[in-house]
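Have a look at the structure below before the remarks.
Then we have chain A:
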Amino acid sequence: DIEVGVINSLSGPFAAFGERYQAGMEVALEEINAGGGVRGEPLTLSVQDDRSEATSALAAIESLNRQDVPLIMGSYASSITGPMAQLMTRQEIPLIVLGSADNSITKPGSPWVFRAKHNSTIVAESYFDYFDFLREQDDSLETVAMLYGNGAWPASLAEEGERLAEERGYEVVGNQSYDQGTSDFRPILNRFRSEEPDLLYVVAYAEDGVAIARQMREVNLNAKAVAIDTGAALPSFVDQVGDLAEYVATVVSWSKDVQYEGVEDLYERLKAKTGEEPTFYEAEGYLALRVAADALERAESLERSDVRDVLAETDLDTPVTHVAFESFDGFQGQNPIRSLVLQIQDGEHVTVFPTDLAAEDVRYPTPVWDER
Partner candidate 1 sequence: MFDYVSFLQNLSNGVLIGGVYALIGVGLTLVFGVMKIINFAHGDFVILGMYCAVLLNSLLGWDPYLSLLVAMPLGFVAGALLQRLVLSRLMEAPPESSLLVTLGLALVIGNILLLTFGAEPKSVNVSYASSTVSLGEVSFSMILLLAGLATMVVIAGLYTVLNHTELGRAIRATADNRLGAELVGINTRWIEAVVFGIGMALAVTAGVVLIPLLFATPTFSGAIFTLKAFVVTVLGGLGNIGAAIAGGLLLGVVEVMGASYLTSDYRDAYGLLVFLLILLLRPEGLFGKTVKRV
Partner candidate 2 sequence: MSDQADNVLSIQNVDLGYGSLKVVFDASLTVKSGELVGLIGGNGSGKSTILRAVSGMIKPWKGTIHFDGQEVSGRKPHEMARVGLAHVPMGRQLFGNMTVHDNLLLGASLPAARDRRDENLEKVLTLFPDLKKYAREKAVQLSGGQQQMVAIARGLMLGPKMLLLDEPSLGLSPLLVKDVMAAIRRVADTGMPILLVEQNVKQVLQVSDRAYVLENGYQVLDGPSSELQDNEKIKKAYLGL
Partner candidate 3 sequence: MPSALKADGITVSFGGVVAVNDVSLDVEQGKILGLIGPNGAGKTTLFNALTGFVTPQAGRIYLHGNEITRLPPYMRTRVGIGRTFQTERPFEELTLLENVLVAAFLKEPKRKKAEQLAMDVLEKVGLADRYDQPALDLNLARRRRLELAKALAVQPSVLFLDEMMAGLNPPALKEMIEFVRRLTDQNLTIVMVEHIMEAIIELSDHVIVMANGSVITEGLPRDVIEDPRVITAYLGED
């Protein structure tokens, strides 16, 4: 058997995400082994729980190191993946990032760290590309209000957003962060309402996203286009928010209706695995293991340096995205992935941008609440 290491958050606060990555990796594993494994041997995962904390993840690295795994995949939070990346660079173990999207993991990065999924710059740019695209249709789009949690991901996405807004000539009329765990956004939304922003750029996890969407209605806050990152990407968002979810846009690394080959098949398998509507989290888990297996197959030996060398030369098409690790804009080992903008239309997440990958047209503008 060929064993690869996985460090994932299976317990603790990030377990919700860990579970999904795990499911995605399992689907990839089944696919790979059904196709004869790698190098003619079955592939197995040596999974270690990091309890959602960095120190356990570091202990897990040592433990996997003792098992001599050729590479390790992990983990979700940047507070865990950051220290992992540092240690693994020193110990010269290849790391394929599982969930963490923080820029700092691959910028400046290291020769040992690879990320096939997006980062905050790519995601923020997708949002602003989308806004620009809307502005082509309606040149009155000018002002943007930003609202984000104070976690690492929302904060970095907000930072990028602020930079891009300036670069591309939007006026930021509101810029507010909130402490995660807050459930009452009325004070902020009320404030935004008096600013009458054209665009609303929100970065919030699931619960917060739902609360924000509901309370926008409650305080009667309107915008021509609304983007809610992360929170709005989950199927549960539509369940919880119902009709209020219509027109909301969100950026993901993968969606079931994107125009890549094999997407439908992957969708079915992911869905069968979890029994629920799959999300980009599962897809990213799947992606990471596919990248790993591809490298192991191509490597001269299972020596870590060999594995690293071929990882750097990855050129792989998957139903999730195309993968090639490049150095650009200060990033290193980063896949310049094309993120997708989804919009919620009639209770479904629909890919609407970039246009060449889109399944439907964008619905614009968002009608005001009272007219829905």
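How were these candidates chosen? In short, all candidates are chains of the complex that A comes from, given by their letters.
General remarks:
The rule is short, and it goes like this: a contact is a pair of C-beta atoms (placed from the backbone, for glycine too) under 8 Å apart; a residue touches a chain by one contact, two chains touch by 3 or more; residues count from 1.
Given the structure is predicted, the values throughout are model-derived calculations rather than measurements.
When you check 1, 2 or 3 against chain A in this complex, the one that touches it is 1. Put simply, chain A touches candidate 1 in their complex at residues 11-13, 15-19, 150, 176-179, 181-184, 186-188, 190-191, 194, 206-207, 210-211, 214-215, 217-219, 236, 239-242, 244.
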